[in-house]
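Excluded from the complex is one protein chain; the other protein chains are retained at their positions.
Letters are used for the chains, namely A, B and C, taken in the order the chains are written, and counting of residues starts over at 1 for each.
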Amino acid sequence: MIQRMPAKEKTQTSSDWVSTTFRVRYAETDQMGVVYYANYLIWFEIGRSEFCRQHGFEYRDMEQQDGLYIIVAEASCRYKSSAHYDDEIEVRTCLRAGRRRVLVFGYEVYRSEDHQLLAEGETTHVIVDRAGRACTLPEKYREFFAAGVKAQ
Amino acid sequence: MIQRMPAKEKTQTSSDWVSTTFRVRYAETDQMGVVYYANYLIWFEIGRSEFCRQHGFEYRDMEQQDGLYIIVAEASCRYKSSAHYDDEIEVRTCLRAGRRRVLVFGYEVYRSEDHQLLAEGETTHVIVDRAGRACTLPEKYREFFAAGVKAQ
Amino acid sequence: MIQRMPAKEKTQTSSDWVSTTFRVRYAETDQMGVVYYANYLIWFEIGRSEFCRQHGFEYRDMEQQDGLYIIVAEASCRYKSSAHYDDEIEVRTCLRAGRRRVLVFGYEVYRSEDHQLLAEGETTHVIVDRAGRACTLPEKYREFFAAGVKAQ
Partner (left out) sequence: MIQRMPAKEKTQTSSDWVSTTFRVRYAETDQMGVVYYANYLIWFEIGRSEFCRQHGFEYRDMEQQDGLYIIVAEASCRYKSSAHYDDEIEVRTCLRAGRRRVLVFGYEVYRSEDHQLLAEGETTHVIVDRAGRACTLPEKYREFFAAGVKAQ
């Protein structure tokens, strides 16, 4: 599912994007007949989970085994077009910055059927331990994430 | 907010019902233009929290201080009429059974404006400790809950 | 994805069950560390959508083209075991009754990894038109649904 872009590509898509797809749930629509805007942040989360999995580890293990949590410091989303019930959605996720203390993920949300861009967004994260203290990302995870930004 | 019913009342409404009100959120509607059905279970939860508060303790403390969790074993809901965005909703909650190991709550959901019954439901709970083992409700909580069913 | 059970099977599993799988989202967990109970009703809905698709039509079209809505009259769920973040979940859906005015769906929710039954439930539905009036299921849909209960 990892789609490597050509090396000469200059834009952010030059890094590894990880793609995941799913269908819009009825529960995600609102009375306007489209997906309610907060759900895109849930979809970004699905993208992050899949990004981790594709880069060799599960975020679940990071929490359980290492007691580390990737918490959200900032989130933003620009809505371009509406998603509807039962649409197949593709979330593409990349790592825009993977530093010792901060991770920045970028997202693009498409409708699979017509490749319409529905939204794009960004989330900034810090790493904390079980006590909620900011800490640096351990070496082993830095390697995983480094693989994600190496092509940039 | 506790509404005591006349003693001669025979039905379940003879016990203490605790009432709580809030407005329907846009996020809770779906493309049919009404509140999505799973949200009623979230509303029942709001009713349970308020029931505990009105009976002298906070469920939050039960988890944090005593390491006890009220988990859900069964839930059911009968939908009578639709709720719409911005409707003021009243959830009325009672304790139908408060035994050593099992709690059964009953709920009625009304639209405040016209007192229309929107739904009624029931949830059955067991008590578990941090390790997830079933355990009996400590004496102090039994008293709180006993107060909730004494009039039945 | 339709798994036909042997004809001699007596239980409800003798009918057609439709299976769909997905991963638990972080957003679906609560502070107890497990999936919040209302989400199972959302998962049932995913099961219903997939049931329709596997039986030859899309519920989306039924709403858009025929102006018919399958609304929920009753829902119930019995919780057997907890689901956790990132678990792969399998929802199995069957049609327990498909009459002219009423549809009853049954559900079983499993964790794929260890085939643990997490929950089972049932929803009862009535058909309404755009004006919200109860109506009978048109012939063409009755055939689709009939295929779903024929083996019972």
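We adopt the following convention: a residue touches a chain if its C-beta (ideal position, glycine included) is under 8 Å from a C-beta of that chain, and two chains touch if they have at least 3 such contacts.
Keep in mind that what you see is a predicted model, and the values were worked out from it rather than measured.
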* Asked: Among the options B:59, B:107 or B:145, which residue touches the chain absent from this view?
  -> B:59
* So which bits of chain C touch the chain we can't see? -> 26-27, 29-34, 36, 38, 84-85
* Structure fact -> Even though one chain is not shown, chain B touches it at residues 22-23, 25-27, 42, 45-46, 49, 58-60, 84-86
* What is the set of chain A residues that contact the non-displayed chain in the whole complex? -> 31-32, 37-39, 41-42, 45, 63, 69, 71-79, 82, 132
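In the analysis below, only the chains that are shown with their structure count from here on.
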* Dominant interface by contact count, named by its two chains -> B-C
* Asked: Taking each chain's centre as the average of its Cα atoms, which chain lies closest to the overall Cα centroid?
  -> C
* Just how far, in Å, is the C-alpha centre of chain C from the one of chain A? -> 29
* **Centroid distance [mean C-alpha coordinates] between chain C and chain B, Å** => 26
* Chain centre separation in whole Å, for chain B relative to chain A (CA means) -> 36
* Asked: If you look at chain A, which of its residues touch at least two other chains?
  -> 26-27, 84-85
